[in-house]
Every structure is written in C-alpha cells, then in structure tokens.
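All protein chains but one are shown in place.
Per-chain numbering from 1; labels A, B, C and D assigned in written order.
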Amino acid sequence: MLMVFLQQALNGIILGCIYALIALGLSLIFGILEVANFAHGEFYMLGAFMALFSMSGLGVSFFPALLIAMIGMGIIGAIIERAVFRPIVGKPLINSMLLSFGLSTALANLALLLFGADPQKIESGLADYHLRFFGLHLTAERLMVLVVGVALVTLLAWFIQSTRTGKAMRAVSQDRVAAQLAGINVSRIYTVTFAISGALAAAAGTMVGAMFFVSPEMGFSVTLKCFIIIALGGFGKIRGVIVAAVMIGLAESLGGGFISYAYKDAYPFLLLVLLFMLKPQGLTGGSGR
Amino acid sequence: MTLLEARDISISFGGLKAVEGVDLFVNEGEIMTLIGPNGAGKTTAFNLITGFLAPDRGTVSFRGRDVTGLPPHDIAALGLVRTFQKTNIFAETTVEHSIAIGFHTRLKAGLGSIVFGGADARAEAREVRERAREILEFTGLAPWAAHLGKNLPYGKQRMLSIALALAANPALLLLDEPATGLNPVETKELIDIIYRIRDERKITVFLIEHNMNLVISISDRIAVLNYGRKIAEGSPAQVSRDPAVIEAYLGRGFRHAS
Amino acid sequence: MNGRMTGAKWLAGLAGAALLCAVPRFFSLDYYLHMFVMSEIYAVLAMSLALIVGFSGQVSMGHAAFYGVGAYASALISLKSGLPFWVTIWCAGAVAGLLSFVIGKMVLRLRGHFLAITTAFFGVLVTLILNNWIELTNGPMGVPGIPRPSPISLPGLTLSFETRADYYYLGLVFVGLVAFLLYRLVNSRIGNALIAIRENEELARSIGVDAMAYKVFAFTLGGALAGMAGSFYAHYILFISPVTFTIAESINLLVMIIFGGMTTLFGPVFGAVALTLLPEFLRMAGSLRLVIYGVALVIFIIWLPLGVWGTIKSKWMERRG
Amino acid sequence: MRGKGILRSVLCVAALLSLGCAAWAALPDGNVRVGVVMPTSGTLAYDGGLALNGVKMAVDEINAAGGVNGHKIELFVEDSAGVPATAVAAMEKLVGMQKVVAVIGDFGSSGTLAMMDVAKRSQTPLITPISLAPKITELGNVWTFRGCDSSEMIAKAFTKWAVQEKKLDKWAFIGVNTDYGRGSVDAFGKKVKDLGGEVVYTEYFQQGETDYYPIITKLKASPANTLCLLGETVDLSRVVNQFHEMGLQEKITVMDPTSGTFNPKFLELAKAKANGIIGASRFVASIKTPKAEKFVADYQKRYNIPPEKYAQAGYDVAHMVAIAVKNADSTDTAKVREALAKIEYEGPQGKAHFDAKNQLQIGEYIIAVKDGKFEIVAGPIMAE
Partner (left out) sequence: MLLSVKGLSAHYGRVQALSSVDIDAPEGSIVTLIGANGAGKSTFMMAVSGVLRSISGEIEYDGRRIDGLPSDEIVRLGLSQCPEGRRVWPGMTVLENLEMGAFQVGDATLVRDRLMRVYAHFPILEQRSAQLAGSLSGGEQQMLAIGRALMSGPRLLMLDEPSLGLAPIVVEHLVEIIREIRNSGTTIILVEQNAFMALGLADAAYVLETGRVALSGKASELLKNDMVRKSYLGV
C-alpha cells in the first residue's frame, strides 16, 4: 500500500512539473499584462505539433526538436501578443477571457484543419527504458520530463529573479506606470513575456506529446487546470505557482488513485475551493490583485 | 445630545497599530472635524465607525444603540452614512439614476409589488423621482442630471458623492476629505452646502479634512489623531494653539501663517 | 430610467409581438423552428446569466450547471412521478434555484477571477456528478424518453406540442415572461441595488445596500431561471445527457451576453439569437466553421468591447447627454 | 469616433444577416439525397471522420456503378460536434431543407438518441453506424436502426470464448465514462460472472484523458489476470502504453473485446505494445472473403490506410440505405424504412439483417494482434 502511495506520488510530481511549465507562462501573462489567456493550452498544442513536424520534416532528434518548438512558439507567442492581446490590455478581465476563448477556438480548429484530428506520437526514444528503484517504477522518458521540467523552471526562476529583463518584468507586474517612468519599455516587456510563455508551453507540449500524444484538442482542459493553479498559487507568484502545480499533480494522482478516478477533474478545483474557504488570501498570502 | 460615541476603538494591521484606544463623540447638530497627518488613522477610524472594519477592541454606539460589528449596510440604514476619501461614485450611471439608487434604504416595495406593478411600488418610484429632484436642486447638480457620473468635472463628482449620501437619509453624515482637490470657488460652495446640510436638513456632520482654512472656519469641535492615537480635542482655537498638534501636524508654517 | 411606457412604445411592442407570432408562417421548416426554439432557450439562459454578470457584476463560469440541474430535475421528476411539464418546470426552477442559493452563499464573497474560477468548479462538479451518479442520472447514457408537455387548450388555440411551432409559441411566452420579470426587477429598487453593487460595491454598502444578500438574490434567481430553461430544453429535445451542460456551454453563454452587451436586457437576447444562428449559418463554411467563429469573436471583442447592443446604447446615451 | 461604434454594430448585424440569406437558399433536384450527421469537429472528430470515409467511398462506388435505379446518390454531410442539440439541428436541416430520404448518424449515442425524435416526427429513417447504447433499439422507435452490433451481442460471443476456452477468470475493467464504456462494462461484467469468472477491478475515465498512471498503479496492486479495455483508439493506446511503462504485460492479458483499438492508428501509436491484445470484432481488415478483400484494397488505395470497423460500418450503412431505396424503388421515406427493415445484406463483414427491433444481426470474429497484424483466431460466431 505504501509502495502504491509512493508510486502515485511520484507520478503526481512528474505531472506537476508539466503543469508548472504551462502555468508559469500563464501566470506571467496574467501578472504582467493583466489579461487572461484562455488560448494558452493552444500554445502548448501548437508547440507539440512544431516539435513533431521538426522531427518528421527536418529529421532532427527529440531534444533539438524541443528547442525548435520552444523558439518557434516564442516567436508565435510574441506575434499573437502584438496582434491580438495588445489592443485589449487595460480592458476588463472578461474581455480578455472572451477574446482568448475565441483565439483558442480558432487555433484549435485551425490545427484540426491543418494537421487532422488524428493523434500522433512524438518519439523521444526513451519510453522503453525502465528504471526500478526501491520498488518504484519510472521510465526514462518520465525521468527526462522531470529533469527538463525542473531545469526549465529553475532557469525561469533565475531569469526572473536575477536578469535585467526579468527584474523589469517583475517591475511591470508590480507597477506598470512606475516601470514606464523608470525607462522600461513596457511594450517590449509584454512581448518578451508572451515569447517566454509560448516557449515554456511548447516545451511542456513537446514532452506531453512524447508521453501522451499530440492532437489538436489537447489544449483546452489544460488551460482550465492552469488557471486553477495560478489562482491557487497566487496570481503572478512564481514559487506559489510551482508549489500549486505540484499540489495539483499530486491531488490528481493520489485522488484519482485512492478516492475515485471518475472525479479526477474535480480534485484540483476542490483544492482551490478549500483554500479559498480556509485562507481567502491564497496559498502564499497577500491578495491576488 | 450625543449622537455618536466611539469608546476605546482600536485596530491593528499585521502588528501596526492603525487606531489605538481612541474615544470620539459627536453631538447632535454640530460640525465635528477629525484632523491629523496622512496615515494617522483618520480614515481607519471612519471605517471602524461605519462598519467597514470591525474593531479589535472598543465599542461604537449611535443614537444610544451599540452598532459595533454591524455590517456597513445596517449601519447606513440606521442613519450613519459616510463618503469616501477617493472619489467614489457610480461611474456608468447618470447622476439622476445614481441618486435614485441612493434612496435604497428608504424603499420598501415588495417583490410581488415590483413585478406586478403594485400601487405602492409605483408610488415609491414617483416619490423617489421627486425627492431625487429635490436633492439635485439642493446640491446644485440639477443641470448635470442626465450625465454619466464619470463625465462630470472633478468638483461635481465630489458633490455627487455627497448627494448620494444625502439620498441615503443620514442623521449623521461622515465626510472623508470632501475638499480635497477642490478649487477655492468649489471649496466655498462646499462650506456653504455643509452649513445648509446641518441647518436646513438637520443633519449632523463629521468631517475628515486637511484644508485647515475650511476646518477652522466651520468646525464646532476638532479632534486630532497622530500615529493612531488622539492627541488633542477641543474648539478650533484650542486645537490650533496646542503645541502637540503644531508639532505633529500643523507645523511651524501654520503658526507662521496665523 | 423610469419604467413608463408611452403609447408609441406600446404600439411598437404590439407590432413586434405580432411579427414574432407570425414567424412560423414564414419559416415553416422544422429546421428553422428548431433554431428559433433553441434561440428562445438561449435567450432565457442569456438573460438569466446577464442578471448575474451584467447587472450585478459577478462573473459566473458555471451557469450551465443550473441549466443542467434544471433539465435533469424536470426530466427525472416527470419520468418517476408522472407529473406534467407544467409542474416539473417549477420543480426545475426550485431545485436549480436552491442549488444556486447554496452555491451563491458559499462563493459570492469572492471577487473577480477568484469567483470566476470557483463558479467554474461548481460547473465542472455538476457535470461530473451527472456523469457518475449512475443510479440517479443514468450517467453518460443520458435520460431518454422524456415526455412532451401535456397539450393545452386556450380559446381559439390548442398547443399539442407535437410540432416545433407549438414549442416556438410556448418559448415565446417563456421569453416574454422572463423578459418582463427581469425588466420590472432591473428597473426597480432591486435593480438599482444590483447596479450599485456592480459599479462600486463599497459605495453601495455605504448607502445601505446589503451587497451579499442582493448578490445571492441575483445568483439564485438567475440559477432558477436557467433551471427552468433546462426543463424546457429537456421536454423539447426529449433526451438529455451530461455533454450538453459542460463548462464549454457556460463559456458559450458568457460569449452570448458579451456579444450582445450584458448591461441591457435586449443585448443578451440579441446575443443569444445571433450566436445560436451564427454557427448554423457558418455550416456552409464547412470545416472552417469554428475557425471563422473564433476569429470573429477575437475581432469582435477588439472592435466592440461593449457588445453590439451595449455599444449602440452607450453611443445613443452619449449623444443625448 | 462617435459614429464608428454604431457603424460597427450595424456592420456586424448586416454581416450576420447576409450570411443567413446565403445559407437559407434551398435547392431540390432528381438525385437520391442521403444525409449524414457525424462529429467532424470536437473530440470525436477523428473517429467520426473514419465513419464518414466509409460512407463517402460507398456512395462513390454506387454512383460509379450507375447509381440507384439510375439516380445518383447525393450526400449531405452535417457536423454534430458531438453535441445533442447540434445533432438535432443538423438532422432538421437535412430533413427539412435537403429533403433527404434517410439520415446516417450520429457517432455518439447522445446525438443519436436526441435525433430519434426528429426521425419519428419527420418520418425519416435514421440509421446509426456506431452508437451502441441499448436504448436506441429498445425505445420502440421504428424509424431508428442500428447498423452495427450491440455491446451485448459482442459480450455474449466473446466472454464465452475467453472464460470457457481460455480459462481467464479474474477480470479488470477500464472503460471510458460514456454510454458506450459504461454500457459495455456492464454487459461484459455480467456475462463474465454468469460464466463463473470474477470481476476484481473496475475504473472509468473521462474521454480524452491523458494520464492513466493512477489507475494502472492501482491495477498493479489488484489480483487481476485479465484487463478488459473499453474505449476509443486514442485513449486506449495511451492506456496500453502506460500499462507497458508500468511493466504489467507479463502478468495480465489485455483484451479489447469491442475492438475499439483494432485499427492501423492504434498500431502506429502503440507499436509493439499492441501485440498480444485479444478482442472481438464484426470486422477486421484481415478477413479473407472476396467482398472484404475488395473493400480493404479499395479503401487502402483511396485513403492510404487500411479500413477498420468504423469505416466499414459507414460503408455498410451507406450501402444498406442505397439497397433499401432500390428495393423500395422510391424516395418515399416510409417505403425506404420498410425496405430497410426487410433488408438482406452481405458486406465485407459477412451477412446481416435487422431484427424486430431494428438491431443488425451479424457475426463476431475473435481477433488477436500478432506482429503488428490483426489475426483471426476464431469466428465468425453468431450471438444467437
């Protein structure tokens, strides 16, 4: 029983890693541009397709494809920010919700049209290597997800914490006007934010594509889950989001394994509602703006 | 007669004692003012009195009734109505409609009557229109009746927030820095309306204000807060001579000017 | 702002009503009538959501849950007890209203996106329960064989509900009654209190509005009306299953009221009709249908952030004032 | 600035209206009009597309051979998006505007169940090539036909073979939480128990679920020796992949008795992990009859993938409709319905006919995946 529990927990942490990658980007967008991007799951989906096509089209192997997908989605993210989100920055939240919902519908169905409904697998070549330790079971592929996920999250945290651009991003999220007055090009920061978010989503998409396949409808449910994560972790808070992502991963894995798998989708929400009831100011304290 | 009495009200935010052991009272028919530097706890005191914050300690009673810890809407319904420091109006409704909204606590028409157009609902609606008209005239907002709140000039927006409070039928009106940002002409109008609120409408007025010119000229009594504590209380003459007040708030400049 | 109707308005209203009643004469195909009946159902749903989101300013992302609960309540009660639709539609309203009252009490102290996400949770939870409480709801297999409303006879008119047109007329009455109810409400002290909460909750409380009570009221009434719409849907399609009442449907409803403009009553109706018919129009675009729909939504929000009707109304008011 | 908002609003409305007018111009002529309602968007789009492939191929075949009594078949395809109300709208459009003689659809049972009332009201035969919900044929709606086997028929044939011949006794079920998954798990579980087996584990998952580690980890701790999977290709290929990742293949035999996975896409997604899976199907591409071989070859040529049972069902159902119109020698929907009920059909999967409840009666093959191919182990077994 303990082994089953530990195995479930390990699975949950790996899932949490993926969620963290997607949710962090969403959280950055939310914190810095103050728009809700319901099309974020589609960034993740497009990133996965980009990796898939660079592997099948360019013949590159998994890791270069991951990199290509990240760069590609970074660029697409930046373009989408300029073209779609820029005009509604500063408008009420519900506008960006609906706008991005439209964008999500358009992108998902465009992908359906271009790539077909038929799901495809990204071959990382690692799924058939098995690791066994202390009675736990892990494929090399999942280990890779864990390693890459942790590496990217650490890299992002370092970037936000220590680089000039990262600090500028924090400054913009805390007070946009003060950032402008300090000579920060806010418009450029917006674009960079979307580019980073797009790249992170693409990384997550590529790795999920290896574990669970790539298909045009893979995005939507992930988006909602990530909104729960950023609400749970505190809007725009990196550490909170990471903790929340892992919590949600664990909740799904343990709740799905030990309570009822059929209600799996409810556990992340349940966690959130419990938190709101017990601690209305959020996981990491302070009010979400 | 004492209309409002706050005893030993205290509240702290994360260790910071925002208001500490403050006693305040307001007599019926007077104009009372609370002054003090920014951050001294004046607005917090208003929030404690009007139920927007619950005190950690102390009691608030209004017309002899303990109102400590009541929600703001219940306190407002008892006739204790406040305005806000930053301009607080209904931005997307017309001035006339805003004031009609202000009559909320006086309206009693039931759901059935509202839906089926009962006589009392119609009578009420008619009465609200008449009374709103009257308040528009009283506050000089009549020419702006059809404008959206957000399209009013700054001074008129401030007046609208007072008009709204008047519509809520106060016995005691708490005005939080009503003169902030008003030009001298508007300030004069404000002074005039405060007097008329007291004299014509028999409403007691309790102010927070920075404009010492206004404070000295209209207050019957003044209380001074500093770092969450009351440091002085008395007539304008007494307070403006108080060394502690000069030190903490008025500064040498004030003495110099007077 | 006053609720008075002038003679001209009465006349225009009568003409409009006559026109609406004549619709089945001009569009006699069941296909059109089906779209119109669906439009009517969505019009009620949109108005009920607009009461919550548009008038009292509380974003709800789980409205389809009440729609679904109403549909199931009505269908199950009528199947198990044999009560006619004319009774079960009220049961549906009561059950959905009770549920939304309880949920509203729990969540309405939250604001903004916290509220949006929490309501989304209840939306998802209801779908999951409909899917998994097999004994009661029959799960994903759905509930088939729901009876039609029993025929009614009025002087000069008999509705048997064997034809789409009968449903159309019933829906027209339904929309009309809900619109009338909400029109009276939003133009009363209650509507004023809701508007006050939407515009500035702090100020509303300072002038004596019990914000929580009014928010719960709007949420409950909105939920109850959605439940009644659900009942109408169930006894119209005659089969219900959880796939109809998902979060995607909640978002669809939000899109409708934003499209039409949610701070008016006509806006949501307009949005509901337009966005029920639009995907059908777009059928000719084939597989591009949903791409066009999505892009149209994006362009639309950038262009007309107040919604079609909201923009017209605000420009008109600007011109006056 | 001021006029712009109104102009935009008016433009929006005008655009909608003009779209409407364009869409609402109907058109009749002398062809045999057949409607199809399938999900071409949403989560079921891929599988819906396969069924549509079969329908289209059948119609082209018939038209190339001169049509039905000299009339060409004209196909009208509408998207149900997997949403019941949309399916109803789609069928109403086909019936009211296109005046079709019959409608083929939907994929999911919810859509089909919702459309049944339209079928009855408009007196138009509705024939579903996929939907498995027992209710469809049990509600006594004579206008609705199921053109494929039902889960009970498969369960009867399959469990008999697995429990009695293969001596598999401890069964675990993982099913999709839909009418299909739930209904099938019930049907199979009952039959397993009737035959002396034991059901030791049951879990359902939401359609489109990606991560099955929680339930597979739990499965690992159960005494099951047989895993019975009930779902669609993509979900099940994830289950099978993760099943192997957790290293359970030595311990547990995997069954896919409704052959939701017996298609080339599954082989592509699961690769070698597909080997050893056993199931039952009314059709598989390796059936060696002349009709089946021709069908497989034509389909392979046309779509570049081998056909599976959805394509076959679409293909068969389209042929059945054509034959019914031919036998009735009329496009009168009532006559077509009567002809359909009496049809004797022979297609790639063998001989078939409808019973009194409009349920297709058809044989089942037991099939195993071996070296990336579907091999027939036994059959066809008739359920009766």
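Convention: contacts are C-beta pairs under 8 Å (C-beta built on N, C-alpha and C of every residue); 3 or more make two chains touch, one makes a residue touch a chain.
These figures come from a predicted structure and were not determined experimentally.
Q: Which shown chains does the hidden chain touch?
A: By the stated touch criterion, the chain not on view contacts A, B.
Q: Thinking of the whole complex, not just what is shown, which of B:13, B:116 or B:154 touches the missing chain?
A: Considering the complete complex, B:154 is the one touching the chain left out.
Q: Hey, which of A:58, A:151, A:182 or A:277 is the one touching the hidden chain?
A: A:182
Q: For chain A, which residues touch the unseen chain?
A: Residues 164, 167-168, 170-171, 174-175, 177-187 of chain A touch the chain absent from view.
Q: Which residue numbers on chain B touch the omitted chain?
A: Contacting residues on chain B, toward the hidden partner: 37-39, 150-151, 153-155, 180-184, 187, 211-213, 247-249, 251-254, 257-258.
Simple rule for what comes next: only the chains that are shown with their structure count from here on.
Q: With centres defined from CA atoms, tell me which chain sits nearest the overall protein centre.
A: The most central chain, going by mean C-alpha position, is C.
Q: Quick one: report the Å distance separating chain B from chain D, using the average Cα coordinate of each chain.
A: Chain centres of chain B and chain D, defined by C-alpha means, are spaced 71 Å apart.
Q: I'd like the Å distance between the centres of chain B and chain C, where a centre is the mean of that chain's Cα atoms.
A: 41
Q: Find every residue in chain D that makes contact with two or more other chains and list them.
A: 41, 177, 204, 206
Q: Which of the chains are touching one another, listed as pairs?
A: Taking the chains two at a time, the touching pairs are A-C, A-D, B-C, C-D.
Q: What residues of chain C sit close enough to touch chain B in their complex?
A: 1-3, 181, 184-185, 188-190, 192-193, 195-196, 199-200, 202-211, 263, 317, 320-321
Q: Residue numbers of chain D touching chain C in their complex, please.
A: 2, 5-6, 8-9, 12-13, 16, 19-20, 22-24, 40-41, 78-79, 82-86, 88-89, 92-93, 95-97, 108-110, 113-114, 116-118, 121-122, 133, 135, 139, 177-179, 181-183, 204, 206
Q: Spell out the part of chain C that touches chain A in their complex, as residue ranges.
A: Result: residues 53, 59, 106, 109-110, 112-114, 116-118, 120-121, 124-125, 128, 131-132, 247-248, 251, 254-255, 258, 287-291, 293-298, 300-302, 305 of chain C touch chain A.
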